[in-house]
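Supplied in structure tokens, the structure appears directly below.
Note that one protein chain is taken out, while the other chains of the complex remain in position.
Going by the order they are written in, the chains are A, B and C; count residues from 1 in each one.
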Amino acid sequence: MNVLSYRPSPRDLSYTFGGRAAVAVIRPGTIVEMFTEDCFAGRVRSVEDMPSRVCDFPFLNPVTGPFHVEGAEPGDTLALHFVSITPARDWAVSATFPHFGALTGTHATPMLAPPLDEVVWRYDIDVERGVVRYHARRSDFTAELPLDPMHGTVGVAPAASEVRMTIVPDTHGGNMDTPELRAGVTVYLGVNVEGGLFSVGDGHARQGHGEVCGTAVEAAMDTVVAVGLIKGVVTPWPRMEDDGHLMSTGSARPLEDAYRISQHDLVTWTSELTGLDILDAYQLVSQIGEAPVGNVCDGNYTMVAKLPKSCLRGADVYGSAHERLRALGRRYLARR
Amino acid sequence: MNVLSYRPSPRDLSYTFGGRAAVAVIRPGTIVEMFTEDCFAGRVRSVEDMPSRVCDFPFLNPVTGPFHVEGAEPGDTLALHFVSITPARDWAVSATFPHFGALTGTHATPMLAPPLDEVVWRYDIDVERGVVRYHARRSDFTAELPLDPMHGTVGVAPAASEVRMTIVPDTHGGNMDTPELRAGVTVYLGVNVEGGLFSVGDGHARQGHGEVCGTAVEAAMDTVVAVGLIKGVVTPWPRMEDDGHLMSTGSARPLEDAYRISQHDLVTWTSELTGLDILDAYQLVSQIGEAPVGNVCDGNYTMVAKLPKSCLRGADVYGSAHERLRALGRRYLARR
Amino acid sequence: MNVLSYRPSPRDLSYTFGGRAAVAVIRPGTIVEMFTEDCFAGRVRSVEDMPSRVCDFPFLNPVTGPFHVEGAEPGDTLALHFVSITPARDWAVSATFPHFGALTGTHATPMLAPPLDEVVWRYDIDVERGVVRYHARRSDFTAELPLDPMHGTVGVAPAASEVRMTIVPDTHGGNMDTPELRAGVTVYLGVNVEGGLFSVGDGHARQGHGEVCGTAVEAAMDTVVAVGLIKGVVTPWPRMEDDGHLMSTGSARPLEDAYRISQHDLVTWTSELTGLDILDAYQLVSQIGEAPVGNVCDGNYTMVAKLPKSCLRGADVYGSAHERLRALGRRYLARR
Partner (left out) sequence: MNVLSYRPSPRDLSYTFGGRAAVAVIRPGTIVEMFTEDCFAGRVRSVEDMPSRVCDFPFLNPVTGPFHVEGAEPGDTLALHFVSITPARDWAVSATFPHFGALTGTHATPMLAPPLDEVVWRYDIDVERGVVRYHARRSDFTAELPLDPMHGTVGVAPAASEVRMTIVPDTHGGNMDTPELRAGVTVYLGVNVEGGLFSVGDGHARQGHGEVCGTAVEAAMDTVVAVGLIKGVVTPWPRMEDDGHLMSTGSARPLEDAYRISQHDLVTWTSELTGLDILDAYQLVSQIGEAPVGNVCDGNYTMVAKLPKSCLRGADVYGSAHERLRALGRRYLARR
């Protein structure tokens, strides 16, 4: 079993997709153990650390990578199976960042009112018990919420020689901020450049739908990814698969366009997988499809379109990449 | 126990909220048994019945009602607890209606391409087994989907002397098309006129998130509602409650504004119920709130914002109207 | 010459399109002289009169009418030629109304920040010199701006038995708030009910594009309209014509949908008028069409699509209704 263990120092972190040499070259079938910093680059540690002071734009939302996958070429698809996502610390933070979030004026939706107060919340993480603890800042209210670790950001180098800040999701992936991206899920990303050059970051101990205040329960993570390569198959937008579901994503504004992209991809993908006529697939997805909201706060908003695989009558999905990578992940876990 | 049984003839159906005299006057605490026709007014019965031919605009999406609730005045809130929603026939239909749906040009999002083909699908409903059966039209593919009955449309007479087609959701309710509106849920609607004048319609045997093709598994329903009245409490947008969750809705375009409305209402409502500072409530909802999509095809799009009641530490919600109406509904069901 | 002079008392004003009996019945070819109140129902007279205190929701944006046009039936088109629009007072007002305007949170785009300060500006109107004078409230800055009178609101009773608040523009017209609706323009409105039932209101001494703060230079008007009826011609969205241009309107959210509706109507209308293939018309409008912004603050946003008539090579527009009504208006003015 090929296992690469990679722990970046702060200056190894990336802040873009594209525009950066690989930190490692791996073969398909490799297990990558990686550490990912939180979206504040680890600089917000207490409720006194205001992000607008301790963080240094554009050095936000760092990712670990990029990793070059041998043999990956434009027109192929990378398959990244998230074997495990484990909080690396016993705390996490969240914040109202000025001019960021869905219920405040932002740089893209400017308002004349002053920004909301900048406030930081610090959560306790109890991995054993599977909970995070919320503490109100202006009263003694606390609440235990289920731990549900995920990665907000995963992607590859963009097409057309672009270099993009990690914080904006688009066809190459990026900061989709969907809670669906948890352990047990395989992410499919279309390859745009030699090696694909994937990176991962922005762990969340948990997140609500839409990340309405602009930040989740932001946490550094110890994450294990099983890496696969599917030759000669194009993936137009990031897709995901878990044991029970297929998922398409769309990232755009306004939010209905993110919905349209994700549903359109799911309808056409379902039609390809099952041989259903396109209108028959449209009808089927209309009645059984789900549409979990990703983010409604980033540069593009993200929607997920989700279909139970039980509808597919055994159709072959990416040559069973998910099943193979899951099996690889289980062997890895069993060995550990 | 006050029980009103009401079965409208076709000419008793309403096609607007407002602008129509009550079909019955009821006291708070009444159980209403009603029949609701499907969104095609029952005229689409086979795959040969094209909605654009057999239906007669604006006579689409009929509702049963309105019902006048004694004592309801502007500034009050109606509480409608859905005791049961049962398909009234063993079949249902769905269709691609020209210039309607999220993946086609529409009257509000016009395109130069011709409309998609108009196609009708007929579903078998098996209440006993709890399934609906999908039949592809252009192949022999079929699939069993879980039966999950709901009402797309519920609302009251609008404010400001308005009369609105039933098909557009807004502050008064209307065609929200959220699968969350199933049996066991209490809907809260702000009263705008004497008696409130609520109506119910547009049953779906099941529906995907967003109703992407524009129609669900459209079914006539036998529905039982327990009616409550909460005096002196204003409800700005339709809200819902079930045993585990509070829900706020928002209906608007673009979709992010429906999201904003629903999340804003949930944040301010949570703050009121718990005494949390507004930013503390914003943070809590950001991490634990859900955002099930209602519709992304109607005149306004609908989003739901949903919070587990376990976060509320026992706060009183509408004077426990949900619990009281649920108990009433159970007594009714036990008696039947 | 049939001339109707109509001056409503405050209690004669209408606050809806639809839902109200005609104030007068007129024959096609009639000249109507009418007084229209300002959008605040005349209650904001000084900078001390806060709209949120002196106005009484929903009694905002009153219109004068409705007028029943003899012979008008669904499927016909009303042609309203604005002969003159003259400020009725030597002052006008504007205001930042709480939760209204494009750069503040609103009921449809809610934000957690408090509303902007409510401030009233009073303008001097000098009809003779053709100017309005702006006075800053928080300094002694003043500016003379060109007087350019227009009506924000014109419409007919809606289809489908709807009754709509005057403040929301839609297919029936309403509060489009386009500065293009000035004297010399003929407005075409599709008839939905017997008599058409048109109303006019919301005069502006002038307005910027989009009415960004939510209100214009709001003024009562003495307005003269020449009324025509075009039998058997359907008009899907309000259209306008002046001596040099055809104009289509679209009112929707998001703003690109208002743009799409107006451009789509202009492209298909141009194709019908000239016999151009639809893609040829699309191309022509793409290169020579204008797109003046109406409002970006009301319940629906409004865009106008505008084409020089010189492109039409003499095509007949509504049977030369504009030319005939303009001639009628000129005879009226000459007689006065």
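The rule we apply is simple: contacts are C-beta pairs under 8 Å (C-beta built on N, C-alpha and C of every residue); 3 or more make two chains touch, one makes a residue touch a chain.
Everything quoted here is computed from the prediction, not taken from an experiment.
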In the full complex, displayed partners of the excluded chain: A, B, C
Touch with the omitted chain, as defined above, among A:Leu4, A:Leu112 or A:Val233: A:Leu112
Which of B:Pro87, B:Pro110 or B:Gly210 contacts the chain that the document leaves out: B:Pro110
Candidate in contact with the missing chain, chosen from C:Ser84, C:Gln207 or C:Ser251: C:Gln207
Residue among C:Ala216, C:Ile230 or C:Leu246 that touches the chain left out of view: C:Ala216
Per the touch definition above, residue among A:Asp148, A:Glu162, A:Asp222 or A:Glu323 touching the missing chain: A:Glu162
Interface with the unshown chain - residue positions in chain B: 103-105, 109-116, 254
For chain A, the residues touching the chain missing from this view: 15-16, 18-19, 57-58, 107-112, 159-165, 252-254, 257, 260-261, 264-265, 267, 278-279, 282
Contacts of chain C with the absent chain, listed as residue ranges: 94, 96, 101-103, 116-117, 119, 121, 132, 134, 136-139, 141, 143, 145, 206-217, 253-256, 259-260, 263-264, 267, 274-277, 279-280, 282-293, 296, 301, 311, 313
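The criterion applied here is as follows: only the chains that are shown with their structure count from here on.
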Pairwise touch network: line, ring, star, complete, or other: complete
Cα-centroid distance, chain B relative to chain C, in whole angstrom: 35
Per-residue overlap in chain C, given as positions that touch at least 2 other chains: 109-112, 254
